[in-house]
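Note that this is a trimmed complex: some chains were dropped, and none of the rest were shifted.
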């Protein structure tokens, strides 16, 4: 039984109220591992461009849980059996889907720790499962896609999962980019299951098209906004320099668990060893966005000019200048900015690659994979969205769009 | 000077407050010709599918006025000179852009009156201009596109006019199809003028893409929703039968100005004659949605079985069954339904075309014409949206999408 009535309802500006329906969900949310997500922003440094974007992984996880419960109700109403245990496990799985995110989420993935957040997440889930006496078994099976009812996994992770439905809607809400709103309610009402696969009733086709387009808008307007990219690259350069100094035995002062990650590499193999994993996880769970920002403030006065310059830039929001375009930058273009930089900062000549560099971003992270969305027609046939839609050009969709950037400092 | 402080602000659920900034706007809004728009629904019979869609042409005209004033502020802030007189005239022009709409707006256009609403609108504007002692001269020039500053006309009527920006946002709001929301604010902020043409700063490209896609969503999800189409066709058949009976000297009872339109044809040539136009306009301005609905209720007991059947159907919302699809219906398909109908209603055999028929709808009304939207790049170059956008396929856009329907009765 849930402890008291008071704790079961959470206010959410996006959906109104979110009920915590299951004891397992309650116990996960109360756990320090999950509470930590309150201090990790959903959109990393995006708040430097969209000041409203201070929402956290904690809010997103609750929101995704809310949507998954709506979806389960819809599927049950359409005659698909889902037991209470399965519903509880599915809720737990979605609550934990981002548990492996570290400070600044995607921005520092692979900078601070050398593995995907999913890998860390799995280690954390295993640990939590031990603490919860194995109550996460079914949730982990659903998460891993090995539980028999595959569609439950697809609710948690697929092209139409509640993760995407929630983050698009939530990011649209908090950035104020209202036209990125996704009809999450309508899409969920149209979900169905055929042959153990999640599909969308044909009536929902326009909402799916809109979902795909809204996702594109959110990419370029928000997630890959050039100033957001510029800020993320700055943060990455800062951590890279701090790690570099650490390897050279000159680790800059910082909150202690953070220092662990500046001096050590975290790889899949570390994490496969239980003892080692346990230590890494415990360090990892101690850091969040605040540690990075405090470190950056402290590093402003560090004797290393590269580190202190980058630290000052991020602290005062004096970001890299950035150009973003469809074609690559030539070496000459980069060189030109590099020369200007060196002229201004001759003492940093050797480190100009920290301040002038090129790279690319693409919507790969959100790309439609081979598992496309199927539309269920009234006659029972299943048609791939790319064929079902008049508007959406299969070719355009499958193409990864890459943009190239040149970051530089004056 | 505007009469009193009290009357200058109108509450609008979409934008919050709408100020009536100009004396001319105030006088137009107070005029019975404009007040009449309170009784003409923006979306005709759409409320039979989306019960919230009871908003009127009156609200839309005020909303478009609000947006045009925002746009003028933006353009002025970018250094484009617009005098107070021009601003006032532009406001007046947009207020009057739909003044020629009759009952149920687009649904009955060409059924009740045989000309476009623009034609009637022009006659009404001329009449109103006389009553307002010529104060509408400049507004009419802007409306007609003959006023020197062409971009003012484009604000009123073009692919990116405030008419579309308001109706998409407003229709999305009142139908509850929230994912059809258009970033009207963002688009307006990005407006600019180059060589006397309205253009969009490059930063606004994603909003324009989204605007185009949201418009598509609204078409198929709302404007051309098959049940909406079915209701509109029913209304058209009803009026057609009433006109047919009238021609045969058997006009059914109805509110008197409506009876004028059942017995007379209104053509461009009638309207070009001042006296005749004056009479037509005065009749036209006396009818609104209510007359049609009251007539339909009365006709339920009319001896003509065709009329009474159609009248009962619309009154009780027993609409035609409708199939909507991408390819045409064969004569056999239509015939099959016709046979079924005749079997059930042998007495209506001669009139089965009122109850079983095919046709098509297309997004032509909203189609992108040759005047496409130009994007203003940072380097000053102007690029057509179809080339500027990675996503939008010029070919797809220019293609008119047609869907075919078969309406039938059981």
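Per-chain numbering from 1; labels A and B assigned in written order.
The rule is short, and it goes like this: contacts are C-beta pairs under 8 Å (C-beta built on N, C-alpha and C of every residue); 3 or more make two chains touch, one makes a residue touch a chain.
Keep in mind the model is a prediction, meaning the values are calculated, not measured.
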| item | value |
| --- | --- |
| Assembly copy number, counted for this structure file with 2 shown | 4 |
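Definition applied: only the chains that are shown with their structure count from here on.
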| item | value |
| --- | --- |
| Rigid-body rotation angle, chain B and chain A, from Cα fit (steps of 5°) | 180 |
| For the chain B and chain A complex, residues of the former touching the latter | 177-183, 186, 206-207, 209-211, 213-214, 216-217, 220-221, 326, 390-391, 393, 396, 401 |
